[in-house]
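As you look at this complex, bear in mind that one protein chain is not there, while each of the others sits in place.
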Amino acid sequence: MTIPSDAQLREILVDMVTARTQSARLWNLQRQGQVGTVAPIDGHEATIVAAAHALDTEHDWVIPQYREPLALRRYGPEILERFMLYSLGHPAGGHIPDPIRVLPNQISLGTQIPHAVGIAWGMVLRSEPGVALVFFGDGSSSEGDFYEAGNLAGVLNAPVVMVCVNNQWAISTPVHLQTAAESFADKAAGFGIPGVKVDGNDAAAVYDAVDEARKRALAGKGPTLIEAVIYRLGAHTTADDPTRYVPPEDLEAAQRDDPVLRLTSQLRKLGLWDDAAQQETEVEALELLDRAVEDARSAPLAVDALLDHCFSVDTQRLALQRSQLLEARSTETR
Amino acid sequence: MTIPSDAQLREILVDMVTARTQSARLWNLQRQGQVGTVAPIDGHEATIVAAAHALDTEHDWVIPQYREPLALRRYGPEILERFMLYSLGHPAGGHIPDPIRVLPNQISLGTQIPHAVGIAWGMVLRSEPGVALVFFGDGSSSEGDFYEAGNLAGVLNAPVVMVCVNNQWAISTPVHLQTAAESFADKAAGFGIPGVKVDGNDAAAVYDAVDEARKRALAGKGPTLIEAVIYRLGAHTTADDPTRYVPPEDLEAAQRDDPVLRLTSQLRKLGLWDDAAQQETEVEALELLDRAVEDARSAPLAVDALLDHCFSVDTQRLALQRSQLLEARSTETR
Amino acid sequence: MADPFESDGVTELTMLQAINETLHAEMARDDRVVVLGEDVARNGGVFRATEGLYEKFGEHRVVDTPISEAVIAGATVGLAIAGLVPVAEIQFLGFSYQAMHQLAGQVARLRYRTQGRYEPSITIRAPFGGGVRTPELHSDSLEAQFANVAGLKVVMPATASDAKGLLASSIRDPDPVLFLEPLRGYRGIRGDVPDNDHLVPLGVARTAREGDDIVIITWSYQVELACRAADSLRSEGLSVRVLDLRSIVPLDIGAITEAVSHCGRAVVVQESCETGGFASEVIATINDGCFWSLEAPVARVSGYDVPYPVGMLEDLYVPDEARIIAAVRRTLESG
Partner (left out) sequence: MADPFESDGVTELTMLQAINETLHAEMARDDRVVVLGEDVARNGGVFRATEGLYEKFGEHRVVDTPISEAVIAGATVGLAIAGLVPVAEIQFLGFSYQAMHQLAGQVARLRYRTQGRYEPSITIRAPFGGGVRTPELHSDSLEAQFANVAGLKVVMPATASDAKGLLASSIRDPDPVLFLEPLRGYRGIRGDVPDNDHLVPLGVARTAREGDDIVIITWSYQVELACRAADSLRSEGLSVRVLDLRSIVPLDIGAITEAVSHCGRAVVVQESCETGGFASEVIATINDGCFWSLEAPVARVSGYDVPYPVGMLEDLYVPDEARIIAAVRRTLESG
């Protein structure tokens, strides 16, 4: 059992508080019409942040679903910068710069899991040390891609860490309608790999599970499926009204187990956290976010950016379309 | 434990011998260029026949992959008749007539499993007693459809019996490259349903497993995944050369466990089978097959059959195409 | 044949309301109709298209499925075989890709491969289309890919009234129908919808604007834009017809031929990228049926040949009134 050090736990809490603070601000920005759809992070902080902290950012890849970016700060400030471009609908939001080993958000549920297996497999082929850690929700686990990827990872013995973030909901669909399996970790048996169920509100437990899975993978022992059990404390997204379907008593129970509150009170007891730390972290989080939004707003955008990066070189048809687009846009501004 | 009666075992053996005999004849017909690709049944007889005998043909559905038809005789002579039309490439081969509850062959691996779940679900909605039994290979179990269907069946508690026919090979791919799971039955845990591994060369064991799964399903206790472990004794199909990849010693070992020989010697010992029975069964099997091929050869085919049954009524475009086709064909024969 | 107890009244509804009402009516009318999909039951659908069905018809006929598009589509095959009339929702058309092997490989072929033994009375509803700043794969216009799948009908209403009439026809149709609902139309399109049972046959195009100089041929939300373009050009004295295809399979070849023969000039508008979009099929159909009437090449207004883009670039990608008007002018000036 590898327990994060006090210093690590403190860093983890900083990232967790940062993520929650920024998520709340983003929600408001969306309500003001300043950014696109937002998927709040509330409840996911311990799982995502602790997992990221168990990784070697230089070698290990993170393949997210869509709720994670604010909690992946450990991979560098570019994650936030690009995520704000993404939230504003700027194309550069998808370009997380080299050498950061984090893929952009995935909207097509489950499709990122095969990508993770391919990356892990590729690292083995290139004799690179490293693992591919992929996040996906309880809902996404119902996609064929999850199973096909888990099965292939098992056969290839690929260094993948599959983290099923079980927040009990997929939009309005509760886990018991998602699967009759007793737990998502049980699905590992079908791939011939270990399945581990962990309290995802316990940062240390998540850290330990990921650390162990990572070490197994690096030792050539193959993939692990980790189920992190949490609760989605917020709405699915800004487009969702969870009061239509989330039983209030369940939500209240979950709120009592809030991962941020839990780690905060733990570290307060250890004397590692206090009101000042909380305030400082929140202030910095907001500053960073606001600056990133500002920067994203003023990011340049070529008049024909729409047509860039489809192919390495324009086809004849794209070249024609580019000249039509440029012509139309020059008329516009004339 | 439900053991088939002696009389049932004898019927099962008749169907098994019939299937093997007809399969061999079909192989030869293919070699003579008289029918299309053939997937031999050798090694599959006990599993398919015994499963079919555990069903109530009036109420229970069989959803096959492609290797089963010759062993589904219990569902009526029409199965063979239609299968011969199918083997000759006649469109009517896909029309297994009402009220026979057997779907035509499925070529797109795994896609039949969702169909089975839909049928089972539909029977519940219509308060019909009955189960949907679906066959699929060890190879097909790697398709997302298998997992998505198994998971949905679990959630719906649908009366499905999922029979994974593990013949150790998917064309040239051996089971250990198909999955790292210890057994295909282990995949049931991921659906929250029982998984049963059975010796598929033992007709009585298969009968019992299917019978039990069927009773569970009818009692509203939901689906079961049965893995029937057998060995593909023949080639994948007439287009395949298994000597390129099947280790001869494995094949020899499997031949010693041939399901037809096993049941034959068992019934011989019981005095339920003898050379005369064997000969009579083989002769009848060949007569039936040859007659079915004859009938299929002389089955009528409209000049514009190509365009029938795409839609309930021709669209404008199809009507135009039909007149073009008819015109071209009348020129042809002029 | 008029039922004296029924009104011939109309009610103004959004397209979304029309769809929701039709689902209620069809489920009430035929108890074989079952609705399945992600979040369709307890939540009434992420856009509320299925609102109230679960409360009214219960958990057996209105079913929240796991997030498994392939088995949603695949189960409809089995449900149809068992004698039910499934109406499945794919939450966004882009995720029909996850079900392509069932939709194109199985649903579309059930009748053909069983030579009529089974009736695929299957309707697959899916929203799609641009202009509302959705994430990836929510907006893509994939209709041309499905039009190339023989055996599948592809229905794309442009008005609230047609949404009702075409959806009712689709559900009652014995063939499989992909019923595509424009996201921008859900709340953005409203109009009078007949209160009574209202059926619009599949495969009969609608003249949305009369006109003689040129015809704009299009479908789904782009009909709205084409009509606006026609109206604004009319004020300049140009007589622009708008033909709403309503369904691209079956295609009303007769109506296309008639309109183009009459006007001599045509513009085809689609949201899909240009290459391989359904506009090409319309142009090929014009070439087949009324080449000799053409006084100018047919213009095509499309998305560009890139994946559907992110929010900031959407308005450049999706055809708008200005691009339609420019194409009309260009075509009128040509030749």
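Read from first to last, the chains carry the letters A, B and C; within each, the first residue is number 1.
FYI, a residue touches a chain if its C-beta (ideal position, glycine included) is under 8 Å from a C-beta of that chain, and two chains touch if they have at least 3 such contacts.
It should be emphasised that the depicted structure is a prediction, and the values quoted were computed from it without experimental measurement.
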{"item": "Displayed chains contacting the withheld chain", "value": "A, B, C"}
{"item": "Given A:Arg31, A:Arg244 or A:His309, the one touching the chain that is not displayed", "value": "A:His309"}
{"item": "Touching residue (missing chain; options B:Ile100, B:Ala170, B:Ala188 or B:Val293)", "value": "B:Ala170"}
{"item": "Residue among C:Ala150, C:Leu199 or C:Ala322 that touches the chain left out of view", "value": "C:Ala150"}
{"item": "Chain not shown: contacting residue from B:Pro40, B:Gly139 or B:Gly222", "value": "B:Gly139"}
{"item": "Of C:Met15, C:Leu84 or C:Ala108, the residue in touch with the unshown chain", "value": "C:Ala108"}
{"item": "Chain not shown, touching residues in subunit C", "value": "94-95, 97-98, 100-101, 104-105, 108-109, 112-113, 136-137, 142, 144-145, 147-151, 249, 251, 272-273, 275-281, 283-284, 287-288, 291-292, 294, 296-298, 300, 304-307, 335"}
{"item": "Subunit B residues touching the omitted chain (full complex)", "value": "36-37, 66, 86, 88-91, 93-94, 105, 107-110, 139-140, 142-145, 170-173, 177-179, 239-240, 244-245, 301, 305-307, 310, 315, 317-318, 321, 325, 328-329"}
{"item": "Contact footprint on subunit A, counting only the chain that is left out", "value": "91-92, 94-98, 103-104, 108, 111, 113-126, 128, 132, 144-145, 148-149, 151-152, 155-156, 308-312, 315-317, 320"}
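As a convention for this text, only the chains that are shown with their structure count from here on.
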{"item": "Identity of the chain that, by mean CA position, is farthest from subunit C", "value": "B"}
{"item": "Centre distance in Å when subunit A and subunit C are each reduced to the mean of their C-alpha atoms", "value": "35"}
{"item": "Residues within subunit B bordering two or more other chains", "value": "144-145, 148, 151, 155"}
{"item": "Numbers and ranges of subunit C residues touching at least 2 other chains", "value": "65-66, 68, 70"}
